[in-house]
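Of the protein chains in this complex, all but one are displayed in their positions.
The block that comes next holds subunit A.
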Amino acid sequence: MRETVKLISMEGFEFVIDREAAMVSQTIRSMLTSPGGFSESKDGVVTFPDISTTILEKICQYFYWSLQYSRGKETEFHIEPELTLELMMAANYLHT
């Protein structure tokens, strides 16, 4: 069975995604792999109180697109203009 992690948005929406996909983000990778018994690495649940549901959904889509891209399936990743500023800020925080 594939390992999954749960990402929770500001409004409480939960996104269950593959651990490999989540690891595209350096910030999430650090949370899940750092030693010291942090709750994120124990439970596989990461909460983002500053990231809205719409943005977190787009970020999860990017994680999967990024994996596909690195495996040779080079498609375009579409971003709606109205999301760009908030998405850029969130992506900056997540180091993706």
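Just so it is clear, a residue touches a chain if its C-beta (ideal position, glycine included) is under 8 Å from a C-beta of that chain, and two chains touch if they have at least 3 such contacts; residues count from 1.
The rule is short, and it goes like this: contacts and distances are computed from a predicted model.
Selecting from "Ribonuclease P/MRP protein subunit POP5", "At5g21900", "Methyltransferase type 11 domain-containing protein" or "Ribosome biogenesis regulatory protein", the unshown chain of this assembly corresponds to "At5g21900" (UniProt protein name).
Residues 59, 62, 65-66, 69-72, 74, 77, 79, 81-85, 87-89, 91-92, 94, 96 are the ones on subunit A that touch the missing chain.
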